[in-house]
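Here the complex is missing one protein chain, while the rest keep their positions.
Chain IDs A and B follow the sequence of writing; residue 1 opens each chain.
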Amino acid sequence: MKPAPFTYHRPETLDDALDLLATHGDDAKVLAGGQSLIPLMALRMGRPGHVVDIGRIAGLDSITVGADGDVTIGALVRHEQTRTSTDVATHAPLIATAMPWVAHRAIRSRGTVLGSIAHGDPAAEMPAVVLATEPTLIARSSSGVREIAAADFFHGYLDTALRADEILTEVRFPAWSPNAVGAVVEVARRHGDYALVGMAAMLTVDGDTISSAALAYFGAASTAIRVPDAEQALVGATVSADTFDAAAAIVSAELSPPPDIHASAAYRRHLAGVLTVRGLSAATAEIGADA
Amino acid sequence: MTADRLAAEESAGGSIVDVALTVNGRSAPVRVEARRTLSDVLREDVGLTGTHLGCEHGVCGACTVLIDGQPARSCLLLAAQVDGAEITTIEGLAEPDGTLHPIQQAMMQAHGFQCAFCAPGFLMSAVALLADNPQPTRSEIREELAGNLCRCTGYQSIVDGVEIAVRRMNGDSSGGSS
Partner (left out) sequence: MTAPGHPQARENRSGLVGQSVRRVEDDRLLTGAGVFVADRNPDGVLHAVFVRSPLAHARITSIDVAAARRAPGVVAVITGAEMAEMTHPFPPFLMLPGLYTPLFHALSADKVRLVGDPVAVVIAESRYLAEDAADLVDVDYEPLPTVASIAEALSPTSEPLWAKAGGNVMMDHTDTFGDVDAVFAAADRVITERFDCPRQSNQPMETRGSLVEVDAATGHLTIHNATQSSHLLRWAVAALTGKQRTTTALKRFITNKQRRRAFFAGAKQFVGTNRDGLKEQDNAGPLAQLKKDRSFLGHMNKIAVGLLGKDDYPTVKAQDIGGGFGSKGPVAREDIALAAAATSLGRSVKWIEDRTENLMDGGQAREESLTVSIAVDSDGTFRAMRVDLIIDQGAYPGFPIGAPLITKMMKVMFPGAYRWDAFEIRSRVVATNKGRYIPYRGPWANETWARERMIDVVADALGMTPAEIRLHNMIGADDLPTSMVTGPSIDETMSTKQTLERALELIDMDQFERDRVAAAASGRRLGLGIACYHEAAPGPPEFWDCIHPGTGMLTPEEAHTTVEADGSVLVYTQQMPHGQSHETTYAQVAADELGVRIDDVTIVSGDTDRTPFGFAGTGGSRGGPIGAGAVRTTAREVRRQLIESAAGMLEASPDDIEIVDGNIHVAGVPARGVTVAEVARRAADDGASGDLHGAPFEVADVYNGAGDGGWSVATHVCIVDIDLGTGLVTFPRYLVVEDCGPIIHPAVVDGQVRGGVAQGIGAVLYERTTYDEDANLQAATYMDYLVPTAMEIPEIEVHHLETLSPGENDFRGVGEGGMVGAPAAITNAIEHALGARVTTQYLPPTKILELAGVIVPG
């Protein structure tokens, strides 16, 4: 279980990194935290000819809060950094809520938030957080910068809008509304495993009326996925058990998750409904408007 | 390393890199294939075999070491990635005079391990936990250690050991009884 040989590059600047990607194209892989890439290479399921280690590029490791409360996360920000950051807890709390579910500390201390997004595992937490919070994803290549909307980013199993010559350099999460509440809930076989199914939810609530809703599921399709019909059922409804049950019923009816050796499709569909209720209850409990 | 291995590696098609590691306070420069994982470099090139490999794909935690004080899976890192970093392995836990780290003493007292193949990883994870959270609850200990697999013990004795270490490090030198 050892990686195949490759040419190793450790550029000091972003431009150098982008040039390398431009030159080697599909035969190159960006190496960020390595917590997904290295095991794939060790199993020889991935064998890039060139590995571009972006770990030494200056300026990518910061969490920046903008003037209007938006939060920008750079490509070298580790999971663990966002779990402990007060800025994240205040301005992008859904990320902080997601983090305890991500793997284990020794993996979070190396794995990057953007790596997780770029990797696009359908059972991972961050892609769902992205879908629920709708940040702008900023990709750079030697030919320029692209801003990608969250809704356009995830294409399929481990497949995203990123081109082989691009680096996801930062993700800008919009300001967290004072009326917003959220939750991340999931069930995994073991603590720290990828989810069987999970949900990242963000609601805005006026009094006890839901004014907007974003429900993003992971482990429930070939990518993280939102369920717009359930969201619409929530908007305008009051925070109550009945409201959540109705949304859950729509979720269970509309999702058709794939089976695997860890859970059947029926189980996942059922679980998505259960987690809808539990997640929405948890989210609204925070603002003292428990169902 | 033999000349044969070096020659073969040079023709294997991948990069050869110079990596300057500091392991347990000692500098350990190595020249290795870029694809070599930190765990293999520690074990085979630096000669510190206390760090173990149970799965080589990030799940078991046996290979956990500290990198600049933070726990990490040494099987999921290329040595080249941590060029220049300070690495602590189980061999570096005791004081230079041989005095054992409180976590080592506590695990002895608790009879924490059986085959102890998993022990290096657990000890490093526990050290990292206690550095951040000197008074963890029993369930926090369990949660933090959940990144390390042990097949022998059922974990209870290991959790007991961390609790004893907590007491020792907070001044109760008896560590209480297990």
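Going forward, a contact is a pair of C-beta atoms (placed from the backbone, for glycine too) under 8 Å apart; a residue touches a chain by one contact, two chains touch by 3 or more.
Keep in mind the model is a prediction, meaning the values are calculated, not measured.
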Residue positions on chain A contacting the omitted chain are 1-5, 43-44, 187, 189-194, 196, 259, 261-267, 270-271, 274, 278
Residue list for chain B contacting the dropped chain reads 2, 4-5, 7-9, 11-13, 33, 35-36, 43-44, 47-57, 59-60, 62, 89-91, 93-94, 100, 104, 107-109, 111, 113-120, 123, 141-143, 145-159, 178
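Just so it is clear, only the chains that are shown with their structure count from here on.
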Cα centroid separation, chain A vs chain B, in Å, comes to 29
Chain A partner, complex, touching residues on chain B are 12-15, 17, 33-35, 37, 40, 56-58, 61, 64, 67, 70-73, 75-78, 80-81, 83, 125, 128-129, 143-144, 146-147
As the complex stands, chain A meets chain B at residues 1-8, 10, 31, 34-35, 38-39, 41-43, 51, 53, 55, 80, 103-107, 109-110, 190-192
